[in-house]
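Handing you a structure now.
What you see is the complex with one protein chain gone and the rest in place.
Residue numbering begins at 1 within each chain, and the chains themselves are lettered A, B and C in the order written.
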Amino acid sequence: MTRPLVTTGASGLLQEEPVLFERSVPGRRATWARPLDVPPADDLDPALLRAAPPRLPEISEPDLVRHHTRLSQRNYSIDAGFYPLGSCTMKYNPRVDEDLAGLAGFAGLHPHQPEATVQGALCLMVELEDVLGEITGLPAVTLQPAAGAHGEFTGLLVIRAAGEARGEVRRRILIPESAHGTNPASATLCGFETVQVPAGPEGVMLPEAVASRMAPDVAGLMVTHPNTVGLYETHLREICRVVHDGGGLVYGDGANLNALMGVARPGDIGIDVMHVNLHKTFATPHGGGGPGAGPVAVRAELASFLPRPVIRRGDTLSLDWDRPLSVGKVRSFYGNFGVLVRAWAYARRMGGPGLAWASRLAVLNANYLRVRLGASYDVAFDRPCMHEVVLTDRRQREHGVETMDIAKGLMDHGFHPPTVYFPLVVPHAMMVEPTETESLDEMDAFVAAMEAVARLAVEDPDALHAAPRRPFRRRLDEVLAAKNPELRYGFGG
Amino acid sequence: MTRPLVTTGASGLLQEEPVLFERSVPGRRATWARPLDVPPADDLDPALLRAAPPRLPEISEPDLVRHHTRLSQRNYSIDAGFYPLGSCTMKYNPRVDEDLAGLAGFAGLHPHQPEATVQGALCLMVELEDVLGEITGLPAVTLQPAAGAHGEFTGLLVIRAAGEARGEVRRRILIPESAHGTNPASATLCGFETVQVPAGPEGVMLPEAVASRMAPDVAGLMVTHPNTVGLYETHLREICRVVHDGGGLVYGDGANLNALMGVARPGDIGIDVMHVNLHKTFATPHGGGGPGAGPVAVRAELASFLPRPVIRRGDTLSLDWDRPLSVGKVRSFYGNFGVLVRAWAYARRMGGPGLAWASRLAVLNANYLRVRLGASYDVAFDRPCMHEVVLTDRRQREHGVETMDIAKGLMDHGFHPPTVYFPLVVPHAMMVEPTETESLDEMDAFVAAMEAVARLAVEDPDALHAAPRRPFRRRLDEVLAAKNPELRYGFGG
Amino acid sequence: LPGGLTEPELLETGDALARCNEPATAAASILGAGAYRHHIPAVIRHLASRGEYLTAYTPYQPEISQGTLQAIWEFQTLVCELFGMEVANASMYDGASALAEAALMACRVGRGQRTRVLLAGAIHPDAMEACCTYGRSGIVRFDALPPAADGRVDLDALRCEVGPATACVAVQSPNFVGLVEDLREIAAIAHGAGALLVVVVMDPHACALFEAPGPCGADIVVGEGQPLGLPLAFGGPYVGLFATRTAFVRQMPGRLVGRTRDVEGRPGFVLTLSTREQHIRREKATSNICSNEGLCALQVAMYLALQGPAGVREVAEQSHAKALYLKRAVAALPGYRVPHDGPFFHEFLVETPIPAAALVDALAVRGIYAGVPLSGRYPTRTHELLVCATEANTRAEMDRLVAALAAHGGAR
Partner (left out) sequence: LPGGLTEPELLETGDALARCNEPATAAASILGAGAYRHHIPAVIRHLASRGEYLTAYTPYQPEISQGTLQAIWEFQTLVCELFGMEVANASMYDGASALAEAALMACRVGRGQRTRVLLAGAIHPDAMEACCTYGRSGIVRFDALPPAADGRVDLDALRCEVGPATACVAVQSPNFVGLVEDLREIAAIAHGAGALLVVVVMDPHACALFEAPGPCGADIVVGEGQPLGLPLAFGGPYVGLFATRTAFVRQMPGRLVGRTRDVEGRPGFVLTLSTREQHIRREKATSNICSNEGLCALQVAMYLALQGPAGVREVAEQSHAKALYLKRAVAALPGYRVPHDGPFFHEFLVETPIPAAALVDALAVRGIYAGVPLSGRYPTRTHELLVCATEANTRAEMDRLVAALAAHGGAR
């Protein structure tokens, strides 16, 4: 008996579903508030009141349930299959973490409650700070940023504030060409000018390239480690020295921390400031776009610049607002607490050894795929990679099949495609990140699908141009969408 | 702009999924118990221990999540669409009821806890008894039976015990031809012989038919009201009198109570014993087969025969086991408590007027469909029906299209078919029960689908013979399944 | 009936009732006796509450019910494996009613020649009573054979009682007081008289530790599925497990899912052998059961799959080790006595210095649920307490409990 592949595409029954507003029926209603137990108000000038009610749909609760049951079934998800989106660390999201975050003792806390009534929440946050401090080797942590990019912004502001505190005005920042788009965008948002650093032929940054760009007005370097082509920045220690010698600081984009947990501490290598994507590395669900959380860890010397409030430790925990050097708040309240609970739960369940094991396995899985997929696809840098591997469509392009066609072709086999056309430094990239929670079986099934697509690219390229055929919708017209933007329902108007 | 139909069929991407045992990998594991904090046991004779472990699958938690995410997506459900299964009352299952049943104060109660620690649970059960007593007009209620059929068994035993208590031995019971299969089966289980009662030409039972079958050895009559062809048993009051005059009792199958709540009380009409399907009338989810709950309500005079324990009322509630006339327990403990919580919640939210309104609307909806569908299909009894209507394939059969083909054809339009080939008294029946929670839009979409199928039956019967095409699987070979029963995984053996 | 409630009012009202209860899951509880507290992996609730599972009806239309059908087919396989049997059905109401149905089935196998059922040894009183209730039909006669002094089946009496009218011998193992029965010997006695052996298991984890009933010679095995992933929920919904030999499948009650193919030759699942069932056979059906406990069966299937062979064995071993720890501690208390010393799983009987019901009430106010007094169902057995430990009990909890018992033993 041959073992069946755990994932192969199939077709099934779904239902068309109108947009919610087309389900609306005047007078239909799903909710009622408790009967009013105080006198109705008599104080408002009618001129202040809203004239035309918002055209929210008028529907019943069963209407909404059907709407979202049907819509959700059109989504691919980690729960439904392998989701090898490079740079996104789509690992399994444990359901017990959802239960913990939903406890009334967490979900029911108002952010303005007296501190004595939220000691458990503050304790959890302190414990999570300690975990992140230990993993990054950077002991001072803010949990406030809402996502990775928000963490970049926060961390770069810390670098800027540290410079200003020394009386320096450094207006430029070095960023490798391969960086994620948020890096230069965050730099701009902080008022920095970006200076691109190319990678060497091996795909990693060379100390010379950094040295030659360091200057008195350079605030530092923003580096992703391992980098966005999945390679360990082998010269990073030296590069950090170069930056430090030039009076700069090194910002680490922690999006790829899943390769390093408990294996190498970025702070030990020389990184000064780093954000961590809890919605990647710490297994909190991505929710179709968010919420995430992007805590920032910094060296002890930079602690005073972190956003306020910080948690003051002691027998009772409290919020310290008296932070004269702080860059200030980057959002309301204390961070995406619900996400922090899930990340805390993940860290506690895994423990130190578990996290290290996860990183090792993530790297092993990526290398397995690198070797297996290398038989059918070009590997951008074919040597041991970290937690992800970048392929290209070079061989398939000879048959007129592009990365995008390969991506769409995979869908019919029941798979989510890899990240495509990123990083930009690799033309037509396909970036595969399996994570440690995928099994050998699932990876073998993915390899089988990738091989089938590669074969089809040779045998029948047009079949791939016409892919996908199985999903609820086939290729969508993005040009039309951008040319004639229809960004909301028009109510027949 | 024309309003889109709320339900029309579509196709989408699913994934094949092996049986769980084919996902198994030796040594893979998803769960660990807390570390043992007592000495390991040393007392067991190894000869007693299990030699070969059960071949349960060895999988990870993500494996299980994918398995069941994928499997569940192959199911049709109320949440996904209209489910007009006649006799099954597939109404919307409110989600707030799930939350209530999941409260630790309910879900965490051990059935052997001291009574002082379960007063809330007993209070809820008493309140539900009162609701059922009020709705049925039969004040003494047991919540013990696990489903409708279990309730039938319980109720018939009560009738039997009541007779025996009078020193009578009555071995036969009258059952209409149109009865649900559980009725005669329950009668047999109680040791009764069944005597069939045919319906009159109008689809309802006639008093003469009952009178002519009453005899000293007839324990009573089992009647479904409204009956299984969806008609109000117009002569039921007189029929009950006939049975009572003959020394018998009337059992009411309450599966169709959704037509009567707050409108007519079966006890007032003359029914003596009745079960209620909480998983139909009281909106508790059917769970792909169960659990249900089939409480039985009886006249006050019959209370002492109900299963024990009963809840003794008073300032503190307690369980009364001292019930010498009781038929005894029909299962362990006190009933499907989790289902009772949901039914209680439904009753409280609806309130008396809400329940009555639900029944009226259920009847209105069924009559709307009767009129609309009557244009394309034969209606078995074309006069005002109660909560459901029975169609036949008479017109379609002229084109070689049968009830089964119509059912399968509906699937491609995104609908669950009606109950088919039941009741047996109507050849090739299609029994449509919309319930009160379906909207006019949904019913119109269903009518459109039924009409499309009726047209196809004329234009291209073979297309219907080949239906369905969209579901994950097409018609399955039931003959093969029965001939060569493969009732479990064979482990390649 | 009063008017309806808004959702906030309903939640408040329900919550207020729930707060009038003090759940065992939040107490130091050693309650067992037919309902057992084991850890339920969190993921199960999330998966089982998916709307597509929760709000589907019985899978009468297989093309659009493959999810439930495949899952229940897997459930059937898992139950077979745990019990060491050949075929299992898609579920019964609970363990007690399943035992009654098993007895009726044994009579059908006995073709009306054998209509007597021997309920041997210590069987859960609810199951015993459910059998008697089902026996009111007159189709079958149930006779109870009290246990011997050692708490287990009285084998000598059993040998005397079995005969040509015996449809089956029914035995619970581990039995009501936690002792493991000698199933092989009982099977030999039953089979020797041409009767079937029916075994009922109230906590199926036992089958992961002790030899399964199938290899010991059981012809029908029924069980209470609650311990396998279902909340205690004040006694229900639970689920009856039901397994037998292939030879008897046409006498089996309940639904069965079978594997077949669709018109394109792809594997798929359907309800099958329905000619046994009420909707086809009506008064001649093997049972009246229609709705069963599908969603509970699904949860059990998820539980067994998550635990795997190592997980169920670990739970069983830990439960036994904890119970052994507790048993030794209680046995050492002055005033208390543990009457039986046969092999046991995770439950045992304790003789108490003061009436057991009073003891339990006294400890309950301190958040300790100290066991099930037998007097509730056997009024004359006033000084006997049935206790149970599982992997969910911590040593600290048990130590606290033993200390509380000690305090009340001395106070006599």
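Heads up, the rule we're going with is that a contact is a pair of C-beta atoms (placed from the backbone, for glycine too) under 8 Å apart; a residue touches a chain by one contact, two chains touch by 3 or more.
On a predicted model such as this, the values are computed, not experimentally measured, just so you know.
The omitted chain makes contact with subunit C at the following residues, 7-8, 11, 39, 41-42, 46, 49-51, 392.
Mapped onto subunit B, the footprint of the missing chain covers residues 13, 31-35, 65, 69, 94-96, 98-99.
Rule of thumb we're sticking to: only the chains that are shown with their structure count from here on.
Taking each chain's centre as the average of its CA atoms, subunit A and subunit C sit 47 Å apart. Distance between subunit B and subunit C, defined via averaged C-alpha coordinates, is recorded as 24 Å. Within subunit C, contacts with two or more other chains are made by residues 7, 41, 43, 45, 51-52, 64.
Shared contact sites, meaning residues of subunit B that touch two or more other chains, fall at 17, 28, 61, 65, 69, 73-74, 76-80, 411, 468, 471-472.
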